[in-house]
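Every protein chain of the complex appears in place save one, which is left out.
And now, subunit A:
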Amino acid sequence: MNLLFKVAYLICRILFILVIPIALFGILYHIAYVFFPHSNFAASFGNFEPIFSYLTIEFEKQLDLFMKTEIRTLSFIGTVSLFILALFVLRILDKLFQNVYKHSLFMEENVNLFYKMGILILSLGTIFCYIDGLLFNKTIEALHITNASIQFSNFSYLDSILSGAVCLLIGAALKVAVKAVEENKYTI
């Protein structure tokens, strides 16, 4: 069972290292299109396409929508939020699983880790989910479907609000448990 936590923190560490170059690429890609749209650097990436949701829509011709600065800026903010969130959460999980493996779950440091994770998911997670939904909604509005209509409800950010709140609640519950364990530790 203890080995499971070792595997978990090693996976988090590997994922953290793997996400760094992807994050750098994603951020550079957006910086090129938002700040230097007419440069050769931006042109080297091809046509701009925001990355959203799990759905891939390939348009035959680049949408005018994707040429708008506000859409590119939104996509940039969403991408930055996503990668900062992913890197921080992986780092926090790495530290958390390492603490559980080497010491115990019932540590004051783990309470802070849960609080940090909750705040990050609540803020950056919500920003990313909302922007993602917004971009997706604008993109499907540009689709021409003849025999159906599509409506997308942008409520996915509620998931991250709930997840963040759950992390904060776990942190608060863990704080009570840590206090009990600490009290017991000083009982002779």
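Just so we're on the same page, a residue touches a chain if its C-beta (ideal position, glycine included) is under 8 Å from a C-beta of that chain, and two chains touch if they have at least 3 such contacts; residues count from 1.
Definition applied: contacts and distances are computed from a predicted model.
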One chain of this complex is not shown here; going by its UniProt record, which of these names is it: "Cytochrome bo(3) ubiquinol oxidase subunit 3", "NADH-quinone oxidoreductase subunit G", "Putative transcriptional regulator" or "ABC transporter ATP-binding protein"?
-> "Putative transcriptional regulator"
Just name the one of A:Leu3, A:Leu55 or A:Ile188 that touches the chain not displayed here.
-> A:Ile188
Contact footprint on subunit A, counting only the chain that is left out = 183, 186-188
